[in-house]
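All protein chains of the complex are present and in place, except for one that has been dropped.
For chain A:
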Amino acid sequence: MSVTPNSTAFMAQAMHADNPHRETFHRFFECWISEQNTYLEELVSAADNHNRDENDDAVLCPLIERVVRHYEQYYQAKSNWEKRDAISMFSPAWRSKLEDAFLWIGGWRPTLAIHLLYSKSGIQMEAKIGDLIRGLTTGDLGDLEPNQINRIDELQKKTIYEERMLSEKFAKQQESVADRSMVELSNAVSEMIRNEDGSDEGENEEKVESTLDSKKDGFEELLHMADDLRLETLKAVIEILRPIQAVHYLIAAAELHLRLHDWGKEREAHVAENVTGAPSGLDVS
């Protein structure tokens, strides 16, 4: 990892360089995702070496902290790019179309953090249901304790509530595309084109810019709020879990993220192949 430039360096460089923003965030993302892969390996090895009879929190906690910090860095970088170009963050070129389909306000749905937990916990629980019934602990997400389930449930309700609030705001923001100022402006510019009257061109251009700017600001704010909720929810889940459980959870999170990305890319490669590689042998490219 020390050989490849890390995501932090990328971020620092990007903030000062004149690179096209999307391109740079794309590179940051690729870099970040390869780091995530490295962290995943570390997490898996920590889980494999975990001895249930020994308290290894001292080993696990720093690792968890580092992984969480890695997520924080991602959102810090994302936030910086959102300030520069919020609109393009809604159609991220660095993600596959498959991932796109699952996005909510430019990222994963915050409640996914809880669904992920329930899924992983369910899998680990069913694997050791016999032990659990006998009252043994499984030392993973299979034996979430009553107070943990309680807190997760509370967190879920809170997250759903906040997600809904943001969805509502997002709806308002999207509806504003047809607000009075936009309709007025689109009409004015259309009239201008129809009449081939360039007299108001400068004035209209200014109006278009300022109107669209205000829309962009709305989107940017929403992105910030959505990202905050994502990170906050992730951290809240980690906070509820015991260290070894958090390790298992972070493994599940990284695996899902990385594999979904891969699958999306593979799918796109496949689709591209089908389009370019003509079935009849004709070269359409």
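Quick note on the criterion: contacts are C-beta pairs under 8 Å (C-beta built on N, C-alpha and C of every residue); 3 or more make two chains touch, one makes a residue touch a chain; residues count from 1.
Following the convention adopted for this analysis, contacts and distances are computed from a predicted model.
Trainee: One chain isn't displayed here; going by UniProt, is it "Ras-related protein RABF1", "Metaxin-2 isoform X1", "Ubiquitin-conjugating enzyme 13" or "protein-serine/threonine phosphatase"?
Mentor: The correct option from "Ras-related protein RABF1", "Metaxin-2 isoform X1", "Ubiquitin-conjugating enzyme 13" or "protein-serine/threonine phosphatase" is "protein-serine/threonine phosphatase", the UniProt name of the unshown chain.
Trainee: Which listed residue (A:S7, A:T24 or A:Q156) would be found touching the missing chain in the intact complex?
Mentor: Per the contact definition at the top, the residue touching the missing chain is A:Q156.
Trainee: If the hidden chain were put back, which of A:T137, A:S214 or A:N274 would touch it?
Mentor: Hidden-chain contact among the options goes to A:T137.
Trainee: So that we can see where the missing chain sits, which residues of chain A does it touch?
Mentor: Chain A touches the chain not shown through residues 52-53, 111, 115, 118, 121-123, 125-126, 129, 132-137, 139, 144-147, 149-150, 152-153, 156-157, 160, 242.
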